[in-house]
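Below you will find the structure I want to go over with you.
Right after this comes chain A.
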Amino acid sequence: MITAVASMVSAPVLGAVVAQNVFFYLIAAVMVIAALRVVTTSNIVHAALYLVVVLAGVAAQFLLLGAEFVGITQVLVYIGAVIVLFLFGIMLTRAKVGNEDGLDHDNVIPAILTAVLLVLVMGYAVVDFAGDEEIDVLGNSPTTVEQVSDSIFSTYIVAFEAISVLLLAALIGAIVVARKE
Partner candidate 1 sequence: MNPLISSFLAINPPYWVDTLAKIGIGLVAVLLPTGALVYLFLFKMMSFMQSRLGPMETGPYGQLQLLAEFGKFLQKEDIFPSKADRFVFAAAPFVVLVSTFMLVLVLPGGPDTHFVDLNTGIYFAMAVSSVSVIGILMAGWGSNSKYSLLGGIRAAGQLIAYELPLVLSVVGVVIMAGTLNMKGIVAAQADFGVWFIIPQIIGFFIFMVAVQAELTQPPFDMPVAESELVTGYLTEYSGMRFLLFFIGEFATAAVFSAIGATLFLGGWTVPFVDINAEIMDYIGPLVLAAKMVFIAFLIFWFRITYPRFREDQLQRLAWKFLIPLSLFNIVVTAIFKVVF
Partner candidate 2 sequence: MPKLPGMLVGLGVTAKTFIKTVFPDGPLAPPAPSKGAHTVQYPHVKEAPPERARGVIALHHDNCTACMLCARECPDWCIYIEGHKELAPPRRAGGKPRQKNKLDRFDIDFALCMYCGICVEVCPFDALFWSPEFEFSEMKIADLLHDKGRLADWMETVPEYPAYEAGAEVKIKKLPSPSS
C-alpha cells in the first residue's frame, strides 16, 4: 500500500492528485479512530497496538508528502524500536490479558473539555490561516537521502551532534535509572 502510494508520488499521472486525496482521507480516518482508541481503550497492550496503526499512518502521510526517508525512519524507529520498547515495558510490569480498571482518572470531564476546546480553537486558527493554501506535491521533486544527509552534516551539524550526545545521555540515563542498585 505504502509503496503504491510512493510510486504515485513520483508519477505525474493524471488523477494521482485525486488518488492522493482519497488515500489521505482513508489513512487520516484510520489514524484518528486508532488514536482515539489509544486514549480510550482499557487494555494497555491494545493501546500500544493501536499506536502502531497511528504511527504507520503517520509514516504513510510522510510518504504522501514526498518525505520518503523520514517515512521509512518513522517505521524503523517508531514501529521497530519505540513500540517494542513500550510492549516490553508493559510486559515487564504486567502482562495481563484482558481489560483493566483504573487506567483513567476518576473525572475525565475536564480532560475532554480541554481537548475539545483545544481542537476547536486550533481548527479555527488553522482554517483561518491556511484555508485554501494548496500543497503542490507533484511540483516538488521527492527529496533524496543525499540531500537530507548533506543538510544534516553541513547546516545542522551542531544540532546533529547535540542529538547524538542527547541519545548517549538518554542511553546511559535509562540504564542507570532502570538498573537496580
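Going forward, a contact is a pair of C-beta atoms (placed from the backbone, for glycine too) under 8 Å apart; a residue touches a chain by one contact, two chains touch by 3 or more; residues count from 1.
Keep in mind how these were chosen: all candidates are chains of the complex that A comes from, given by their letters.
Everything numeric in this text was worked out from a predicted model, so none of it was measured.
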item	value
Chain A: touching candidate in this complex (1 or 2)	1
Interfacial residue positions of chain A with respect to candidate 1 in the complex	2-4, 6-8, 11, 13, 43, 45-46, 49, 52, 68-69, 72-73, 75-76, 79-81, 83-84, 87-88, 91, 95, 97-98, 142, 144-145
